[in-house]
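Beneath this line is the structure, given in structure tokens, with notes to follow.
Excluded from the complex is one protein chain; the other protein chains are retained at their positions.
For chain A:
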Amino acid sequence: MAEMEETDFNDILDDWFIESLKTYKDLHVYQLEHPTQVIEWTSGRTVCVAGYSSSKNEILELHLPLKLFADENKGLCAERDFKVVHGGFAEGPVCCLRHVPGTRCVVTNDGLSSDLQVWTVGGDDSDVIRRTGSVKGRRSVSEGGSRIAAPLSSQLLHGARSSDVQLTQLTSGQILYTLETDSADPLSSLQFVSDTVFLAGCCNGNVYIADTRTSAAPQLSPGPAAWGGSVLWWTDASAGRVIRLSSSGQAVVSDLRDLGEAVSWAQLDVQSHRCNPDDVRVSWAPALDNCIAVSGFSGAVQIYKTSVWGTERQDVQPLFEHRGHAVSSQSDDDVFVTAHVWHPERPRTLLSAASDGSVHVWDWVDQSEL
């Protein structure tokens, strides 16, 4: 009897679960039918996710649980589930999904060509996400898919390589701007830092900054000197700072106005041998100062505080690590995180997705502030 009780005991309360009582304010764990590589906000309370298998995939718009938003009356709200509010079918994998602000449109790319598919997410009267158009990439054939950024409604910046980035008017298909660069570096990110100024982050570490209003040559900031052979780089910019992360776990923070100089360096504690280039994500917290989230190297999402980094490259430890996906995975294969996003307003709320189809919504506790 003692033996049976012990296994029950382990089943019910494993270490992570117990620990989570103190380390998370809120925690929600969901299982989608198919894993997603994208999580994109379509409003303050809804996100889009989509499958990435080689054949037909679903695109879903999910409404976050009401309990998460019921701040004063949280106790009285028992509603903890996602609601599938809209859905559609994509013919191929969805590797990049971007919401066009101010509209009910989302744009996707299948990671195989540089063309984009345009979708309209139905209103209250329909639950269908319908394909309503497409945008041609500049070059018809390309290895790897396009990155997409959407500044104002009905304009899209997209491209697979630095040589084929263009700004397309969504409604007319008219090309409003093209980025002229000497080399055709594959891109790992594309984002706007103001209404018209954007950053094109290349996999080799180069970063181009350009303004869509001018035809002036873009500013090129070459990648940081990397050691340890060829590495891949990912970039994110926010509030005047830029972070660059390499596949070996090096991270560099720079000021947007002076990308050539490193404000701080760090060697992050990631399992660099196991990264899948499609899955690595690095992002600044929109509502917290100097915090970044890193995922894609393993089954965890790590939060680092960059303000404690110095000018000498040293090993740093994460401020917080969300190991939920790895811990609760039912599958035998190693699970790894495929996407994460911060909530745009709630400082410590994130959503993360993993290769086993799990999606977590979590609000972590900053132990250093206790």
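Quick notes on this one:
Operating definition for what follows: contacts are C-beta pairs under 8 Å (C-beta built on N, C-alpha and C of every residue); 3 or more make two chains touch, one makes a residue touch a chain; residues count from 1.
Everything below uses one rule, namely that contacts and distances are computed from a predicted model.
Per its UniProt entry, the chain excluded from the display bears the name "Integrator complex subunit 11", taken from "Protein O-linked-mannose beta-1,2-N-acetylglucosaminyltransferase", "TBC1 domain family member 19 isoform X1", "NAD(P)H-quinone oxidoreductase subunit 1, chloroplastic" or "Integrator complex subunit 11". Only one residue from A:G87, A:G133 or A:P286 touches the chain missing from this view: A:G87.
Hidden from this view is one chain, which touches chain A at 1, 4, 8-9, 12-13, 17-18, 20-21, 27-33, 56, 58, 62, 65, 73, 75-89, 124-129, 328, 359.
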